[in-house]
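Here the complex is missing a single protein chain, while all its other protein chains stay put.
Presenting chain A:
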Amino acid sequence: MEYEQEEHPKLQFPLDSNSYNIIAEIGAGVCSKVYTAQCLPINSNVVAIKSIDLDQSNAGFRNLVGRETNTSSLPSHPNILNPHCSFTAGNRIWVVMPFMSGGSLESIISSSSPNGIQEQCIAIILKETLTALSYLHSHGYLHRDIKASNILLDDNGRVKLADFGVSSSFYASSSVYRLGSSTFSSQYGTAPEVIHSHKGYSFKADIWYFGITALVSTKKFSETFQDMAASCLHKDPANRPSADKLLKHPFFESCNGTSKFLAENLLRGLPSVEERFRAASKILEKGVDCDPNGDWASGLLLNHRMSSIIEGNGNEDEEFEVHDPVFPVESTQAVIPCDDDGEEQQPAAGGRGNEVNAETMVNQLMALKTSLDDQKEKLNKIINQPGAETIDREDELEKENVRLRLELEREREHNLNLIQVINEEDPLLHQNERLRLELKNEKLRLENEKLRLELEKLKMHISATSNTTTDDNN
């Protein structure tokens, strides 16, 4: 059996399902399955076939049929997985692609050691991915679905970004796409897929997801890694680097690993793609709950983690408790088609998503408020305590003050971040929802202000007490 590679781009792959012999299932989403198969007329070449059920997903159908971004309109790039062909088979679409026997980054993460993948390997994979992204962006395309399960490796450790235009078209109904098209097509009078600007919001959304992907890829990371990921997750898209610029980040500049290195250090000894899929399916069968909102929740969690990094709170090699690293990715994959499923009207689908998001958001804010209340209470207690060991306490209180103030600042920042995330997730967020959130935030700010004033008062109180104490001592 030979593996079909891009050395034969002109090979004509047959456009009927009878020409392919399915070998094994290697992946599954809500409306799609991925198989390895032999292409019988072409020397039984091994290919991967993504089979998408059109009858299960209205959004999928709408976006796949009559979409304007077509995979076949993209020229080949060593880091982009170009499908060989696609055709209908019953009520499914088959997308025939080269088989990447190294599997997805997601499956590699889940089947490698519990300590995660070494940063050197991650750096190479991310750099190759970023090269692909930079290429797409320079041609005016957005990927729209950067995630670990879409980053594939072959036996030789070559990295390719997959699912451009195929599964991403599931995503095309998302805000990113619509915002992009409305802004840019009116400005430059071009079709959404030929948007030609590197400063746009939409390109920066890809960068955001790239940052998230980087973050879920590893458990331990260095300072440069943190800095790189943090820049991708900047709350203001304008402040995120372009793919080109990100390639010049020290983290990638210093990375000169090769695919050979990946093949020898990362892929060697890993179970086969098929085995990895079976193992993952088993875990799912056992009933790890696949909450449709899990994606959002993990996003919050990530964002929380990220915001601490952005604010310089992260130490070198700090170990984060990344809950099962497979999971955020897994659920992202599940959520997108799921959300659109059975929803004929796009606004309705969007609306439902927003409600969930806003709900989570409000809960978060409420939790934060409770925590602030707690802290306030603590402070009150401290203030009201009889000043027995005042001098000792003074230092402690001062420290506590600073710590609390920082924490408040950070949490407020975090809130803004969350709002920003929501804004980016869906700019069509109902206005009143957004206002409500902003109101909450404003309230929190006031609370914060109040607390700060109280702290000031406390400080004065302390200095007064300490003065008295000093006087007394004298």
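Keep in mind that, in the parts below, contacts are C-beta pairs under 8 Å (C-beta built on N, C-alpha and C of every residue); 3 or more make two chains touch, one makes a residue touch a chain; residues count from 1.
Note that in this section contacts and distances are computed from a predicted model.
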**Prompt:** The chain dropped from view, which UniProt name applies: "2Fe-2S ferredoxin-type domain-containing protein", "Calcium-binding protein 39", "Heat shock protein 70" or "Elongation factor 1-beta"?
**Reply:** "Calcium-binding protein 39"
**Fill in**
Contacting the left-out chain: of A:21, A:91 or A:258, that is A:91
**Hidden partner chain, residues of chain A it touches** = 15-16, 54-55, 58, 61, 64-68, 70-73, 75, 85-88, 90-91, 93, 139-140, 188-191, 194, 196-199, 342-345, 348
